[in-house]
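Missing here is one protein chain; the remaining ones are kept as they sit in the complex.
Letters A and B mark the chains in the order given here, with residues in each chain numbered from 1 onward.
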Amino acid sequence: MSDQNALPPADSVVALAEGEAGAGRARSLASDAWRDLRKNPIAIISAVIIVILVLMAVWPSLFTGADPAACDLSRSLQPPSSEAWFGYNLQGCDIYARTIYGAKASLQVGLYSVIGVAVIAIVLGMLAGYYGGWADAVIARVTDIVLGIPLLLGAIVILSSVELDGVWPVVLALALLGWTSPARIVRSSVISAKGQDYVQAARMLGANDKRIMMRHIAPNAMAPVIVVLTIALGSFISVEATLSFLGIGLKGEISWGADIADATGRVRNALGPVLFPSTFLALTVLAFIMLGDAVREAFDPKLR
Amino acid sequence: MGKRALCAFVSMPLAAAVLVGCGGGDDGGGSGEGFISVGIGEPKSLLVTSVGETEGHQVLSALYTPLVRYNDNLETELEAAASIEPSEANKVWTIKLKDGYTFHNGEKVTADSYINSWNYGAYGPNAQDLNSYYNKIDGYAALNPTDGSTPPTDRMSGLEKVDDLTIKVTLASPYAAFDTTLGYTNFLPLPSVAFDDTAAFQNSPIGNGPFKMKGNWEHDQQISVEAWDAYTGTKPKIKGVDFKIYQDAGAQYNDVVGGNLDVVKTIPTAQIGNAKSDLGDRFGQTPSGSFQGLAFPVYQKEFEDVRIRQAISMAIDRTAIVDTIFQGSQTPATSWVSPQFPGARENSCGEWCQFNPTEAKTLYTAAGGKDTIQISYNADGGHKEWIDATCNQLATNLGVTCTGNPVPKFADLLTSLSKKEAVGLFRQGWIPDYPTMDNYLEPLYSCNAIPQPNYSGFCDENFDDLLKKGFGAETAEASFPDFQAAEDVLAEKLPVLPMRFGRNNFGYSDKVKNVTIDLFYELDLLAIENA
Partner (left out) sequence: MFRYIIRRLLQMVLAFFGTTLLVYWLMFAASGDPIAALAGEKPLSPSVRQALIQEFHLDQPFIVQYLYYMRDLLTFDLGVNTSGRDIGQIVATAWPYTLKLAFIAFIFVVVVGITLGVIVAMKRGGVFDTVVLLLTLIVISIPVFVIGSTLALFGAKWGLWTTNVGGSGKLLAYLVPALVLGSLSLATAVRLTRSSVGENLRADYVRTAKSKGLKRSRVVGVHVLRNSLIPVITFLGIELGGLMGGAIVTEKIFNIPGIGFELAKAIGLEDGPTVVTIVSLLVIVYLLMNLLVDVLYAVLDPRIRYE
């Protein structure tokens, strides 16, 4: 309420009252949503899968006693057995152990990149959509330029110029190159939300830009963004695999993507090394998208 | 603006492309009856002085007839040359040409055709890829000033036309095997029309060989050649060849299996296991001269102790890698020069290239080896599998942590090396150009080949002296002991660990027979027949 003095008393009272009402609604919306989610079987299943995946990432030794780095060419491509549930890959490494240990890097890449993308996309998309004019023009053109830069080129540059360890170079590359599509979606949602009556009403009541954006437009513009971001999370995990396929993926990390990329050339002779990490990857993506859908529906008042 | 260029701009609006039907892929089939199709990658150039890679070399092998050829025993046989005689202790060579050869456009092949071609290639400002291949000829230095100035002349003083069919070549220093090197691309002739517009010429090169161009080089799609009726040498048994350009050996293999391509020169490693069942006896293997090794950058102090290098070498089970990763499609290397080459020996590396994990571990610990090892390689060459396998073996057998470090392109590795970054061991490959031992030894390990292609930076006076002695020997045979001694220096110092010699793993359709590929990865187009 820093600009309280600038507002006529009547308006500030209204704004205050509306603020309280808004806060109250948010609280009840959240608790409603939570109640809904707890009853939604899809949400529960997805959440359970995600919890298991996170456990795998944090504490892999809980799931397997085998060492994913212990590889022996003499075991190359042996089929599943009681010792190695998923068999051995070309290098003679235990596929089950590698799949468990691979969860960490893959989840990190997906999650961190999507967070980065969400931040950039929402900020830029809202600014462009809400203010329009030159802000929109500048952001739109920047978006075009970034879209025009091929992923391979951008990724090579970023991956070769940053001195970071682990998943961070890939995360940085994906976040810097992947925000454009979601930003467009945010922008167009904001544009259509901006024209709605309730936004006009809020403006007439004297709400400032920040307030209108945060309170009125953002919640209504978020639905399509959540859809796109949940899909993006999955696709980032598989883009990481594609980067490995092109030879510029994660270095020195065990990840599903890298293992799938390594094994794809021999899929005709050895299905296992592709199938098992792919299944885990698919399950992960599935879980996040389903949870995203469930959350979106729970938060969408129109769906009640 | 040609039809294509026009098409691309007209067809910018999306739909038009499909309606107008742009794009040069005319038809899927061959050029006609008696033609065969061979898969290649896009050549970098088709100008003889600039073709340093295998794909362009294959096309030139159809269009040009070299002065000499190598037979199955890798002995040099005269082809376009009538005689090649050394004098003045191998310093001066007199090349007599066979009469009757003409270029496809009717121009007579004369001494000038060769001299002009070689001068063009050796002239620095022309920036030809094979420039350094002329450096043994007297006068090369004058055409290639190192200070960036314009050369005072564009003709090498060592080349002299005696008469229309005789060339006298004076070398800067004696070289007993000079006649053998004359089989490489850079010593091919060029017709005078080539120098009018080299850029246009290399889109439709005119040669002196058994085949002539049929149409232009269709970039990234196809190069078509047809048998040339007026050819005076041995005529091919086929009517022509469509060199179909692929981006990926996997796609070539798939097409041979599907009957859309006649010859795939390299079957991808991942498909070797299927090749026998997919192709039956149409899957062939011949030895190749290609060398794969792991090099140690000289500036990395952790590898300075030779015991470390010996231990790492002994900790690698080359046979297991070849059998598992390559399904037996390559040969474990225990020498630096392919044993197929005249004068070369098996197992010149001795005990250091024999798998001996216990000894390796003891030696590594005794020498105080670091507990992490990195192996760098270019990710675009399909090396990941064997690097990973090597790393796993080092990890198991030396008790170290070993990581493979893929860099996007080979050039990135070069950049890292020139900046003296700690890349660890790195992959090094080599395909020789002609069958002499020094063609492995000089480029990869001599002091003046630093930094390229002697990437490790190995420089040893004794080694260089032995090479020099070998070059000065009276005959090629007489040089063998010196080159062998030079190779023994490598065994002693281990600047590069031999890993594998390649094999040509090729496949062909049921429409062709008599398919052979030589040590230099060249498909024999005179032998191949329609089935």
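Simple rule for what comes next: contacts are C-beta pairs under 8 Å (C-beta built on N, C-alpha and C of every residue); 3 or more make two chains touch, one makes a residue touch a chain.
For clarity, every value in this text was computed on a predicted model and none was experimentally measured.
Among the residues B:36, B:213 or B:257, only B:257 touches the chain that is left out of the figure. When you scan B:222, B:288 or B:456 for touch with the missing chain, the hit is B:222. Per the touch definition above, the residue from A:70, A:135 or A:149 contacting the chain not shown is A:149.
Touching the chain that is not shown, out of A:202, A:274 or A:298: A:274 (per the contact rule at the top).
In the full complex, the hidden chain is touched by chain A at residues 137, 140-141, 144-145, 147-150, 152-154, 156-157, 160-161, 180-181, 184-185, 188-189, 191-192, 195, 223-224, 227-228, 231, 234-235, 237-239, 241-242, 245-246, 257, 260-261, 264-265, 267-268, 274, 278, 281-286, 289-290, 296, 300, 302-303. Interface with the hidden chain, as seen from chain B, comprises residues 2, 4-5, 7-9, 11-12, 14-15, 17-18, 22-28, 42, 44-45, 52-53, 124-129, 131-132, 135, 143-146, 148, 199, 202, 219-222, 244-248, 250-251, 253-255, 257-261, 278, 380, 408-412, 414-416, 418, 428-430, 443, 449, 452-453.
Throughout what follows, only the chains that are shown with their structure count from here on.
The geometric centre of chain A is 47 Å away from that of chain B, both derived from CA atoms.
Taken together, the chain A residues at the contact with chain B in this complex read 69-74, 76, 90-93, 156, 159-160, 246-248, 251-252, 262, 265-266, 268-269.
Within the complex formed with chain A, the chain B residues making contact are 250, 268-271, 273-274, 317, 320-321, 324-325, 378-380, 384-385, 388-389, 392-393, 395-396, 403-408, 412.
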